[in-house]
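I have a structure here, written as structure tokens, and I will follow up with some questions on it.
Omission of a single protein chain aside, the complex is shown with its protein chains in their original locations.
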Amino acid sequence: MTYIGIIITFVFINNFILTQFLGLCPFIGVSKNVESAVGMGFAVTFVMSIAALATWAIQNFILIPMNIEFLQTITFILMIAALVQFVEMFIQKSSPALYKALGIYLPLITTNCAVLGIALISVRSNYNAIESFVAGIAAGLGFLLAIVLMSTIREKLDSEWVPAPLRGTPIAFITGGLMALAFMAFDKALLNNLIG
Amino acid sequence: MIDRVIYAFLSVGILGGLLGLALAYAAKIFAVKKDARVGELEENLPGINCGACGYPGCAGYAEAIVLEDAEMTLCSPGGPDVAAKIGEIMGVEVSVSGEKMVAQVMCRGTRETSKTKYEYDGVEDCNAMHSSFGGDKTCPYGCLGLGSCIKVCPVDAITKTDAGYLVIDRDLCIACGKCIDVCPTGVIKMIPYNAKDIVACNSTDKGGLVRKYCSVGCIGCKICDKKSPEGGFVIENFLATIDYSADGNRAEAIEACPAKCIIDLDAVE
Amino acid sequence: MTEMIKTGSKLALICAVAALCLGAVNMVTEPQIAKFRAAKLKAALEQVAPAGTIGDETAADDVIVTSYYPVQDGTSMSGYILNLKGTGYGGDLIILASFTPEGAVIGSVLMEHDETPGLGKEAENDWYMEKYLGYSGTEIPTSKTQLEQADLDAISGATITYAGIGYALAAGSDFTVKLGGK
Partner (left out) sequence: MLKEFTKGIIKENPVFVLALGLCPALGVTSKVVNALGMGAGVIFVLLGSNIFVSLLKNFIPEKVRIPAYIVIIASFVTIVEMVMEAFIPSLYESLGVFVPLIVVNCVILGRAEAFANKNTIGASILDAFGMGIGFTLALIVIAFVREVLGAGTVSLVPIGSWDGVITIPGLSTSPARVFSLAAGALLVMGYLQALLKWSNMRKTEVKK
């Protein structure tokens, strides 16, 4: 699949949050204001692209040669957890300001289904190294797009009158549901028309 | 068959070991030297991150105390006991003067009791309404009742009564002052926690004018001071306020006040 | 320094022990899974195969046809069973389909897919796949209009899945014709 195809697929057609259901916990939890959403979006994109590459390496250099593919889940998630902790320490040291903005969201990424999701999906559709990396970035951008759209809507919602039982997470879910409805418009036909 | 189990054992073991070493090593070189006292301070601060001390949350305040030796009594929600604990951790004697303060809305005017200039149908936010001609109420000093303070209060101490005016729960209020900052008409004021009564009005217009636009507004008639001289009533430019250092009985004044705007806080609204 | 070694070795120990348990469980479950997968394949082959003995699988270097089994009935070639990989809405569609040497569809089963439940997933049912019987080559409906004429666009909104199946079967049919009864 061409790289543009991958990007369009993961940003629009198979958007990680709105059609694949991956990464909902931060999507609901962190989308209260735009800055934290953008911060979370970039942190996830950054980790996802490296994780996709690292897990591709594990799959092809360790798991397949030794024929121990049943260890896929454990090795992938071990790598992701270590990667996230490493990135968190690195950012804390190199730029405390960025760490203050992102700090609390980084450990959240380990438990983010989207990161392991992209690793498994790119292995399952046996992408090569570059395709996995591009898929990681694309999925991250899809995540960023969805979470930033969501945070702008939720900020607007704060000043609107919302019935009492709907305030907080319920209205967030309903907004997410309506966004998912809109995202259903992007389907394979879009891909075929766009890149033939 | 067995060899694959051994492969699994070795490969994941080595991978885990390498990652563990890398993380431990990274923890060493990336270690940001954090003063132990900052952590300890953070535990003792209330943790509501309300920003009353002027620093970004309790973590920010803790760091400011240790690194920039900020004032140790700024944590108003914590009050005297938190300040004492900070002093203890920093090894400095800290004494907090004055007693616990709480915020109160000095207005009981609702859409029934106060006239309005226009029909407002916009964003549920006091500042938004206030930006168009100072709010829909004819009285420019009163509470607009759209609850911006409710949204900003970190401890949800403010509630809107069925009658339509706002009440602040004195036990919940942590005196962080956020409601005062957000309120466009400045109708929220700080009073001592154990204050018994308040004059629920903020209007300095002449009595005649107040009577035209609000039936529960103070008209500066000074009856309260005559009826309960030791109640600490101070009347300046047509508005009565209470000097809480005098704590005499104000029952007659409450009774006599034509606008009934002196409220006994203990008589639960 | 020693503290680092201790941390590293502790994590290594936990990971190694975990991997050991997994290896052991895998030894127990793997033959079971293999047996189950083989049985499933055999059942599908029988369901789809024309009369005759099924030959062994030979790889095919075609984009859609991954491998095929020749089926001999006595001396004459009664048909071929092909492993097809089409693309549906959710991802790949793994189909096992059998064709007469002239390329007419004898039978087909949807083996693996990620189609949406309630929409594309309906293609799993036999009543859907049987509608393709008898078609061969270019007659196999692939576009929306062709699918509707042949009453194959069973559920609205899942046309992409059905078009995916149509394309795969058409490719399979051409492939068998090219084999020419080898």
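Each chain carries a letter (A, B and C) given by its place in the written order, and its residues are counted from 1.
The criterion applied here is as follows: a contact is a pair of C-beta atoms (placed from the backbone, for glycine too) under 8 Å apart; a residue touches a chain by one contact, two chains touch by 3 or more.
Since the structure is predicted, the reported quantities are computational estimates derived from the model, not experimental observations.
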{"item": "Partner chains on view for the chain not depicted", "value": "A, B, C"}
{"item": "Touching residue (missing chain; options B:V5, B:A24 or B:A103)", "value": "B:A24"}
{"item": "Identified contact with the non-displayed chain, of A:L22, A:A135 or A:L149", "value": "A:L22"}
{"item": "Candidate in contact with the missing chain, chosen from A:M66, A:I153 or A:I171", "value": "A:I171"}
{"item": "Contact with the hidden chain (one of A:L116, A:A135 or A:L149)", "value": "A:L116"}
{"item": "Missing-partner contacts on chain C, residue numbers", "value": "6-7, 10-11, 14-15, 18-19, 21-22, 25-26, 28-30, 32-33, 36, 114, 116-119, 157"}
{"item": "Chain A residues touching the omitted chain (full complex)", "value": "18-25, 28-29, 70-74, 77-78, 81-82, 84-85, 107, 110-113, 115-117, 120-121, 124, 164-174, 176-178, 180-181, 184"}
{"item": "Footprint left on chain B by the chain that the document does not show", "value": "16, 19-20, 23-24, 27"}
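Methods note: only the chains that are shown with their structure count from here on.
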{"item": "Overall pattern in which the protein chains touch one another (line/ring/star/complete/other)", "value": "complete"}
{"item": "Selected interface, B-C versus A-C, where C-beta contact pairs are more numerous", "value": "B-C"}
{"item": "Whole-Å gap separating chain A and chain B, where each centre is the average of the chain's CA atoms", "value": "38"}
{"item": "Centroid distance [mean C-alpha coordinates] between chain C and chain B, Å", "value": "66"}
{"item": "Sites on chain A at which at least two other chains make contact", "value": "68, 70-71, 74, 78"}
{"item": "Chain B residues counted as touching two or more neighbouring chains", "value": "4, 8, 11-12, 15-16, 19, 23"}
{"item": "List of chain A residues in touch with chain B within their complex", "value": "58, 62, 66-68, 70-71, 74-75, 78-79, 82, 85-86, 89-90, 92-93, 96, 158-161"}
{"item": "Touching residues (chain side chain B, partner chain A) in the complex", "value": "4, 7-8, 11-12, 15-16, 19, 22-23, 26-27, 29-30, 32, 123-125, 128, 151"}
{"item": "Chain A-touching residues of chain C, taken from the complex the two chains share", "value": "15, 18-19, 22-23, 26, 30, 87, 89, 91-92, 160"}
